[in-house]
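My structure is below; once you've seen it, I'll send some questions.
Just one protein chain is left out here, and the rest sit where they should.
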Amino acid sequence: MTVGAPLLETQALTKRFGGVLAIDRIDFSVEPRELRCVIGPNGAGKSSFFKCLTGLARATSGRVLFMGQDITRADPCHIARLGIATKTQVPNVFDGLSVRENIWIAANRHSISGVQAMKASENTIQRLGLSTAANAVVGQLAHGARQWVELAMIVVANPKLVLLDEPTAGMSGAEIFRVEKLLNELKSTATIIVVEHDVKFIRRIASHVTVLHNGSILIEGPVATVLSDTRVRDVYLGRHSVT
Amino acid sequence: MDLTLIICLDILNGIAMLAMISVGLAIVFGIMGVINLAHGEFLMLGAFAATVSTNAGVNVWVSMLIVAPLFVGIVGLVVERLLIRLLYGRMTDTLIVTWGLSLFLVGAVTTLFGYTIPGISAPLGSVKLGVYSFSAYRLVFTGLTALTFLVIWSFLKYTRWGIIARGTTQNPEMASALGHAPHRVYAITFFSGSAVTGLAGGLIAPLTGVVPTMGAIFVAKAFIAVIGGGAAIVAGTFAASSFFGAVDTLASFVWTPVIGQAAMLLAAIILLRLLPRGITGRFLERRI
Amino acid sequence: MRDVCNSGTLFVVGVATAIAVLIPQIVNLYLVIVYSNLAIMALFALSLAWVWGYGGILCFGQSAFFGLAAYVYAVSVINIGESTAPFLLAVLVPTVFAAVIGALMFYGRVSDIYFAIITLCVTLILYSLISSTAGPQFHIFAARLNGQNGISGFRPLNLPGRSDDVLGPVESFYVCMTFLIGCYVALKFLLSSRFGRVVVAVRENPVRAELLGYDTRWTRTFVFTIGAAIAGLAGALFAVWGTYVNPSLFDLRMAALVIIWVVVGGLGTLAGPMVGAVALQYLGNVLGKQQLANTGMIYGFLLIVFVMLVPQGVFPTMQRLISRWSLRRSQYEMKLLGDDISKGMQGR
Partner (left out) sequence: MSITRRRALVVASSAGIASTFDLIPRPSLAADEIKIASILDESGNLAEWGDPMAKCMTLAVEEINEQGGLGGHQIKYIRYDTQSNDQLYAQYASEAALQDQVSMVLGAITSASREVIRPILDRYKTLYWYSTGYEGGVCDFNTFCSGTTAAMVVRALIDWAVPALGRKVYIIGADYNAPHATAKFIEAYTKQDGGEVIAQVYYPFDVSEFGDAISKIQAAKPDIIYSMLIGAPHLGFYRQWAASGMKGKIPIISHFFGGGNEEVLLTPEEGDGIVSCYGYWEDIDSPENKAFLERFTKRWGSNHPYINAIGMGGYEGTKLWWLGVQKAGTVDRVRVIEALRSGISWTGPSGNIAIDPQTNNVIRDVYIARAKNRRMEIVKRVPGMRPLFTEQYCNLIKHPTTQTQYLP
C-alpha cells in the first residue's frame, strides 16, 4: 500500500433516506493511482455511497474530502470540475445526440475552445474504436455499446478520480475484457473506484477491495484475503448479519 | 364572537369550494398524468346537467348527486375512448386536444342551450348566528366535500381497483404484467375523475351563475391546487386546497378580494419554491 | 447532418425575407397590418419554441413577459414621447424580471410541471394586479394604468431620435419581419455554438450534464432569460402594432395560446412554432367572418382533428414526409453501426 495523503477520504459519512439508514459512518480512503473495488450484496449501500461522493445525494452527516478539500456539500457540477468522473449504474448518456456529440460535450467542459474539444473527442473516438459509430444516435445503440460510449465520455475528461458503478453490467465476455484493458490504461493517470459483482473481473483488475454490508464497511484489504474471508462469503450467501 | 365563527365558516366553505372543483382533476392527473385543460368545461357540463334536469322536474338532489356525475362520467368515458386513449404518454398533444375540447364544448353547449338558461336556487334555508345568517346549503356543501374526499380516499386505499390504479401509476408495465391492462384502468380512472368533476359541477350549480363559459374561471385554480398538492391525490389536493383556500378567504376578509386572489397565487409560488415536489412530495411520501 | 440544418435555415430565412419584401407590394394596407400581427405572434411563438423546445423548460407563463413588455412600452412612451428608449426599456424589463425568477426557481431546483405552474401563477398575479388599477390613484407619472380598460392610443414607433417620423403600417411591418428573421438567425447561431450544444445536452439529460461539470441551473436560467427577452421584444412590437394594452394580455387564454402554437407547429423546432402561430392566428381571423356555426366550436374541433391527423406538429411532419426514404435507410445503417461497435470493441 502506497504512502502519502489519500486522494479521496470520507469521515463517518452517513446518509439516511427518510427512516432508512443507507450508509452508516463510513470511513473510507483511496490513495492516488489506486484501483479499488467496492463490493457487497444488493442494498449494502454501494450506490448511495457513490451518490454521496458525486454530490447527487447530500450526506446526512460526516465529511467527504477530495485532495484535502471538503466537498461534502458541493454540487455535482463543482465536484465534477475538480476532476471526478462518474459512470452511474444504468447507462446515463445523451440518448438524442450522436456518439461524437456525446463525447464532444464531455470534452468541451474543460477545453479552451470548441476546436480543441473536437480534437480531444476525435482522439478518444479513435482510441476506443468508436469511429465507425461516431455519427450514430446513442439512443439507438445496444446496452453494452451505450456503456462503452459513457466510458469514452469519462476517458476524454482525463479525470483524477473515476467512479464506476458496475461498468461491465450487460456486457459480453469480449466487451468485459475490453473494459478491463481500458481500466488498466486509465490506472496510469487516474485513481479508480469500481463497484462490481463479477468476482472474476475483480480478481483481474483490483489490488484492494472494500466490502460494504448494511451500509457500513465489513472488511477491507487485499483481494485474495478479503475474498477468501468467511464473513464475506456468508454475507453474500445471506447467512451472516453484522451486529 | 359570531363574527369569528362566521369567518371560520366562510374559510371552511372557501376550502371546500377549491377542494371540490380540484379533486376530479387530481384523480385524472394523479393517476394518468393527463393534463385536462377541459376540466373547467366538465364542471360546466355537470352544472348544466343538474340545472336542466332540475328544470325538467327531477328532484334537485337527484340531479345534483346522481344525474350530473353520471352524465359527465359518460362524457368523460367517450372522450377517453375517442381522444385521450390515443394520446397516452403524449402530454403536449393531450394539452392541445383538451384545449380544443374545451372550446368545442363551450360552443356546442351554447349552440344547444343558448347563453342563458333558467337557473336553480339552493335548496334548504338558512341558519342564524346572532346578527348573521348563513346558507344551510353551503354547510351541506362543505359536508359533502368532506364525504367525497373520504370516499375517494378509502376507495383508493382499500378496494382492489384503487390498489391496481395506484400500482398502474407507479409502474404501468408491472401492472400489466400482473394482468391489469393499463388502458382499462385508465378508462375507469378517467370515468371516475370526470364523474367526480360532474358532481362538483352539479353541487356548485346553485352557488354561481350557470353559463356555457363558466368553466374558464375554475381551471387555473384547480390546477394550482392539484400541482401544489403533489404526488398524493387525496391528501395532496386536500392539503393544498386547505392552504390556498384559507389564504384566499382570509386575505379577502382582512383586505380586499383582489389581494386575496394575489395572495393565494403568491402562496402557491412560495410553496412550490420551498417544496419543489408539492406539499405531499415532501411530507407524505407514498401516500394516497 | 449540420449541412441539412443549415440549408433548412437558409430556406426558412429565404421564405421569410421574400414575404417581408413582397407582401407590402402585392397586398393592401389592411393585410399588411394583419401580417404584422402574424409576424409578432410568430416571434412570440419563437421565444417559447426556444425555451421549451430546446431548453426543455415548460413555461406556462411566457405571456407574462410579452404583456409586461407591452405595458412597459405603453407607460414609458407616454412619459417619454420619443419611442426609442421606451422600446429598449420594454425589452430590458421583462428580461431582468425573467432572470430574477429563473435564478430563484432553478437554483431551488424547481422544474418540470412545477415550474410551469409557478410561471402560470406569475402571469395570473400580473393579471389580477393590473386589472385592479382602475382608479385614478394608479398611475406611473403621466400614464394612468386604467385597470381593465387598459391604455390605448399611445405613440407607435418613430425613427430613432426623430420623434416626428412616426412609422406607418408598412414600415412597422418591415420592422417586425426584420426582428423576426434576426431572432431566428440569432437562435440558430446560438444553437450551433458551443453553448448551444450544451443547452441541448442539458435538455437531453440534466443529471449527466451535471456529472460532466455543467451547471444546469445556470444554463437553464440563461436560456429562460433569452426566451423572455425575445418574448419581450414581441410584446413591445405588439404594443406598437395595436397601440393598446390591457390585462387580457395576461389571462389564461393568452398563456395557453402560445403553448398551443408551439405544439401545433412542432416542439423541438424553431420554424415550426412560427408556422403554427401564423396558421392558428389566421384561422381565428378567418373563422370570425363566418356565421355558419359558433366560432369557438369550429376552432376547437379543428384543433382536435389536427392533432389526430398530424401528431408531431406541422414542421416535423413535413420534414418526415420529405425524408421518409432516407430515414428508413439511416435506421438500417444504425443497426450496422451497432454491430460495428461491438466488433470494434472486441477488435483491439
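When the chains are written out, they are named A, B and C in that same order, and each has its own residue count from 1.
Going forward, a contact is a pair of C-beta atoms (placed from the backbone, for glycine too) under 8 Å apart; a residue touches a chain by one contact, two chains touch by 3 or more.
Values in this document were obtained by computation on a predicted structure and should not be read as measured data.
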item	value
For the chain not depicted, the shown chains it touches	B, C
Residue in contact with the excluded chain [from C:Gly108, C:Gly147 or C:Pro311]	C:Gly147
For chain B, the residues touching the chain missing from this view	3, 6-7, 9-10, 13-14, 17, 106-108, 110, 114-122, 124-126, 128, 131-138, 204, 206-211, 213-214, 216-217, 249, 252-253, 256-258, 261
Hidden partner interface residues of chain C, rising order	26-31, 33-34, 37, 128, 131-132, 134-136, 144, 146-150, 152-153, 241-244, 246, 248, 253, 282-299, 301-302
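Definition applied: only the chains that are shown with their structure count from here on.
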item	value
Distance between the centres, which are taken as Cα means, of chain C and chain A, whole angstrom	42
Computed distance of Cα centres, chain C from chain B, in Å	32
Partner chain A, residues of chain C touching it in the complex	1, 193-194, 197-198, 200-201, 204-205, 207-216, 331, 334, 337-338, 340-342, 344-348
Complex contact set, residues of chain A against chain C	54-56, 75-78, 80-81, 85-86, 88, 92-98, 101, 104-106, 108-110, 114, 117, 129-133, 135-137, 140-142, 144-145, 148, 153, 157, 172, 174-175, 177-178, 181
Residues of chain B defined as touching chain C within the complex	35, 37, 83, 86-87, 90, 92-93, 95-97, 99-108, 110-111, 216, 219-220, 223-224, 227-228, 256, 258, 261-262, 265-266, 268-269, 272-274, 276-278
